[in-house]
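One protein chain omitted, others in place.
Coming up: subunit A.
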Amino acid sequence: MVALPDWMALAPALSLALASLVLLLADSIDPDSTNTGLLAGISGVGSLLSFGFAGWFITAGTGMANDTGVALFNNQLVIDQMALFFMAIVGSVTTLVVLASYDYIASHDYQAEFFSLVLLSATGMSLLSAANSLATAFIALELVSLPSYALVAFLKHNKGSVEAGLKYFLIGAVSSAVLAYGISLVYAATGVLRFDGVATAISSGTIQTISEGSIQAQSGDPAVPMAILGVGILMIIGGVAFKTASVPFHFWAPEAYEGAPAPISAFLSSASKAAGFVLAFRVFAVAFPIDDLLAAGGAINWVMAFQILAIATMFIGNFAAATQETVKRMLAYSSVGHAGYVLIGLAAVSGSGEGLSLSLSAGMSHLLVYGFMNTGAFLFIALAEYWGVGRRFEDYNGLGKEAPVACAAMTVFLFSLAGLPIGGGFFSKFYLFSATLNVGAWSLAAALIINSALSLFYYSRVVKAMWIEEPNGSRTIESYPMGLYTAVVGAAVVTVLLVPGFNRVSEIAFQAAQLL
């Protein structure tokens, strides 16, 4: 058996990056003609390869040989189980999105650019999963964000799309600035950017420096200014809240998701959110260990901050979703609500060790299940947009008679999102629930239960419209697009298969969190 070179550990990200470059190359050979099949094919191969590599490495045990995983570029990137787990999520969501886009953008211009931007953004997400320093994390985050601003505004003759793109860009730029400032404060307070270095600085209480790859205390042992560090952490929380569409920086999400082309909404609300969370998980679990932070008299208790954010995000997202009149916007707010559920991963933490692993892995499992059910739901919206079905709940009336297969898939997504045990959603929510009870966070548990009950109300409105209401008006469905159907049905099948298969997911997530 030949050992692969270390850099091959980055293969999930590299295959995405390579595919995006090949796309640009293919387009430049003959810029005047567009072959959607070829473009989607290249993107599909790239994203599938990415998913395949990630899956292969997970099963082969990469990153489990030693506790630090494969470290590259002076520890700037670390490919461990956690990174691979999120690379797998990104790869699978990107595959679904590319598949669906094949039909969705068939009639639009600039297809090569579209696919290339999607893959570039996915590359950023993949890299972000592996980032081990605040600097690489920030660069990866920008690689995620910049293409996605353009993608949201991709329908450039559509006012809604352009408006959404602009709002997303403005808010994104501000939050990037906040994040960058937060990073600079943390750097000022600790002297290092690498996550493990920051953690050493906090636990030892002295500013560190890195020389020849190893972390050392700076000469003279200057003390870490805890107040500056606290402000930095607070600002990083803000940056994370933006990327994951959590309260208080959630308000761009409904605008962007509603205005963007539906496959892009799926991409942003699933993959981009997951990328935001992997950053949060890594930064807070590795760089700011809560025990050391509190012991050192840290100015900020981020667990409590995340508890407040989680509860607020759950309630605001779900209550807003319940009052929406259009399906896409409802899903957008529900995605805010789900960010609240995943935040439990950082909120139901008791110190480090077992309690941390349990809650983190619960959040990770929910993100993976969510990656399929939420992507699927948004891709169903893409299908509806493709058919010219309107935006409101009433416009979906009687759709079940005309497209029973797609509507059955959508029913699976919605009930699974609501947490009925028809799909993996129930299991991951239950996992989160048990994580909250494990640390006795009753308020989080109650919020989870109440919001799950509430969410069933608005999700079932779509189910009711599709199956129970009579069709109104004359809507005719002329074609059943292959790519979109494959993506939607595929996502539904995976969502259902996650019922018997959830054990494997939670195991991998738990190992990954333990090795962090």
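Convention: contacts are C-beta pairs under 8 Å (C-beta built on N, C-alpha and C of every residue); 3 or more make two chains touch, one makes a residue touch a chain; residues count from 1.
Just so we're on the same page, contacts and distances are computed from a predicted model.
According to UniProt, the chain absent from the figure is "NADH dehydrogenase subunit M (Ubiquinone)", selected among "Ring-1,2-phenylacetyl-CoA epoxidase subunit PaaC", "Phenylacetate-CoA oxygenase, PaaJ subunit", "NADH dehydrogenase subunit M (Ubiquinone)" or "Glutamyl-tRNA(Gln) amidotransferase subunit A". From the set A:Phe195, A:Phe415 or A:Tyr485, the residue in touch with the chain omitted from the display is A:Phe415, counting the whole complex. Within the full complex, the residue among A:Phe57, A:Tyr104, A:Phe378 or A:Tyr431 touching the omitted chain is A:Tyr431. The missing chain, though absent from the display, is touched by one residue of A:Leu25, A:Ile468, A:Met482 or A:Leu497; that residue is A:Ile468. On the side of subunit A, the interface with the absent chain consists of residues 358, 401, 404, 415, 420-422, 426-427, 430-431, 433-435, 437-438, 445-446, 449, 452-453, 456-457, 460, 463-464, 467-469, 499-500, 502-503, 506-507, 510, using the contact rule stated above.
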